[in-house]
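The structure appears right after this line, and notes come after that.
Here the complex is missing one protein chain, while the rest keep their positions.
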Amino acid sequence: MRRAAPILAAAALFVLPLAFMDARTYVTLTVAGLAMGMLIFLVAAGLTLIFGLMDVLNFAHGAVFSWGAYVGFSVALLLNQRWGWATAPSVTLNVLLLAAAILAAMVVAVGLGILLERVIVRPVYGRHMFQILITLGATIVIEELIRMIWGPNDQVMPVPLTFQGSWDIADVIVLRFPVVAIVLGVLVYLGITLLLTRTRVGLIVRAGVENREMIQALGHNIYRYFTRVFAAGSALAALGGVMWAMFSQSVRPAMGGEQLIFAFIVVIIGGLGSVTGSLLGALIVGLSYNYVAFLVPKAAIGINMAIMVLILLLRPTGLFGSGK
Amino acid sequence: MTEARLTPVQRARQAERGRRFRQPAPYLRLACLVLAALVPLVVPSFQVLDLAAKIAIFAALVASYDVVLGYTGIVSFGHAMFFGFGAYAVALSLGKFGAPTYGHLAAGFLAGVALSATISVLIGAFSLRVKAIFFAMITLAFAEFALILAVQLTHITGGEDGLSPTLPGIFAVSYEGGRLGGIPVTGRLVTYYFILAICLVLFVVMARFIHSPLGRTLQAIRDNELRAEALGFRTFVFQIASSSFGSVVATVLGGCYVMWVRYANPESVLGIHVMLDLLLMVIIGGIGTLYGGIIGATFLLTSQTLLPHLRTLAASVFAGSMVMQRMTERWLLYFGILFILMVFFFPKGVIGTVRDALARRAPSPSSSPPHPDPPARGGCPTR
Partner (left out) sequence: MPPEPTHGSPPLLEVEDLHTYIGQHHILQGVSLRARRDAVTVILGRNGAGKTTTMRTIVGLLRPRAGAIRFEGRPIHGLPPYEIVRFGIGFVPEGQGIFATLTVDENLRVAMRDESPESRDRLPRIFALFPALERFRQARAGTLSGGQKQMLSIARAFVNPNRLLLIDEPSKGLAPIIVEHLVAALQEMKSQVTVLLVEQNFAMASALGDDFYLLDDGRTVHHGRMVDLVHDHALKKRYLGV
């Protein structure tokens, strides 16, 4: 019950904006906020697991996100230019384009993730300062490679026709792509949760997050699991990258860095190592950002910082943090 | 007092004092200072003077970052933000309250220092109490927030365009103080020596800081936080003190920077690039060396000044090659690779590596016995 109280209080806070706007605006903003939250969650989930399992703060996570976005962008561009899969009024082709972009981005990200883990992170296990420095160095390189390959400027991401525009449900305008993002986010969360709670690998990963030493003393090679988690986290970041590119209809080399800051705030709010905490934190950040951006546009960025500081004051280890 | 009555610490300090003037380091530092002082007298080029002033400022800035990173062992991404606070505080104070006076200048510095001290204590209290790693994440978030604020609060900060304050009295561009020994005394020249003097004072203060009991406690915490905690130190209080000290120094330097370039915009004093430059400089010079910043700043700022020329050269040689052009445009890529290689292979930077090499060649009998468990790689293990 003591755990439920703050959650209920938080839920009440999210009804509050209704007092300052009409219901239709509220629904629109809520959908946008949930979508944004889900996309941040995709980035934060990998980050939090990587941290929880191996105590590695991966600053290169944002750069992987950007790579995912750009690979997805290239695939989408190619498919659209060749066969017009984005502009075709066919739901199947549109969905295929999205799927192909996501798949390609995730495959590349898995490779990039394994490379990062083996070459960059592994030599500096257990030394936080060098981890942060080295992953930051990797970020510079990865981001600059994007600028070298795709050029330094913003580019327009082709969005499939099906996902453009909005549905008009009982006079409420609901944008289509955010709904897709929400559905995808829910699916990913369920997928991660099932993987963690229903499979043996998930069991070992959960135990490893709690006590890295003991899981080794029980005979499990934690490094093997960590490579997998790193690769999976990178794939999620890439998925987030493609979705974000479509959400904002553009790709930029620095997009990952900005998302990483959101993801950090989310991970701190949710508690390091907790996937559910990340989801909750991401939704809090996404929703409050959108409400505040509508009501007091200039305070939008500040609200996330304020929430983070407030939560750190109340629960220094975050909502679901173990405090280890 | 006889030798035998001394505590081990006192004996070590005495030995250190005795060795001090037999080592090359103090003379090298002095040479750097003399060199910097001679620049305006010998080389009449503004470009060189500009470079020298920026090197002085950044060398001290890197040193102040090193106090936090190398001597306290916590990673901050907010150091450029504190630099920016100083820059904006001085620029605002000079530009927004009528004709600039020395009082405005001083008030700007004081306001910046007060703001930085408050913010860094707050950030430290929120993050270091829980986990030192939070510090990196939270400072990054704060830095981004400050950047956005500086861009958005156009009516105060001038937005992307920034502020271009004019300096009072002897620092003003228009100031002419006659000639001194054949050298025309201009506002630029006065400002240059003023900044050089401040950097010198800051270096002395920082060197005193790291050798003070507080500084030694911080290094003990860095090397073994649990043990320091067991000895009864409230480690996070010390860490907050040190990060705030470093931030305040950075703020003063931000003010100096604005006095020199007479310009502050989000990109040049708050941006992520300032932070990246700082990191590169500290890595190149050497973490935990304090004076490494001189080498790091000299290397990076000089190469950044020369890079445009290199690019023009490359463009003329490989005319028409798009890939080549892109490759030369992306010089940050090479700095990134250099950064990674430095962290992997020379984690102690230029100064640390040279120091080690010297120590190996001439093992002094009075130095401490060989470390039984040298850290696998790097001088600053943070466990």
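We just call them A and B in the order they show up, numbering each chain from 1.
Going forward, a residue touches a chain if its C-beta (ideal position, glycine included) is under 8 Å from a C-beta of that chain, and two chains touch if they have at least 3 such contacts.
Remember, it's a predicted structure, so these values are computed and weren't measured experimentally.
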Across A:Val172, A:Ala207 or A:Ala254, the one contacting the chain not displayed is A:Ala207
Hey, which of A:Leu161, A:Ile222 or A:Ala263 is the one touching the hidden chain? A:Ile222
Please identify which residue in B:Gln14, B:Ser45, B:Thr118 or B:Asn224 touches the non-displayed chain. B:Asn224
So which bits of chain A touch the chain we can't see? 200, 203-204, 206-207, 210-211, 213-222, 322
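The criterion applied here is as follows: only the chains that are shown with their structure count from here on.
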Need the CA-centroid distance for the pair chain A / chain B, whole Å please. 34
Interface residues, chain B side, partner chain A - complex: 69, 73, 75, 126-127, 129-134, 136-138, 140-142, 144-145, 148-149, 152-153, 272, 276, 279, 283, 326-327, 329-330, 332-333, 335-337, 339-340, 343-344, 347, 377-378, 380-383
Interface residues, chain A side, partner chain B - complex: 57, 120, 123-124, 126-130, 132-134, 136-141, 144-145, 147-148, 151-152, 257-258, 261, 264-265, 267-268, 272, 298, 301-302, 304-305, 308-309, 312-313, 316-317, 323
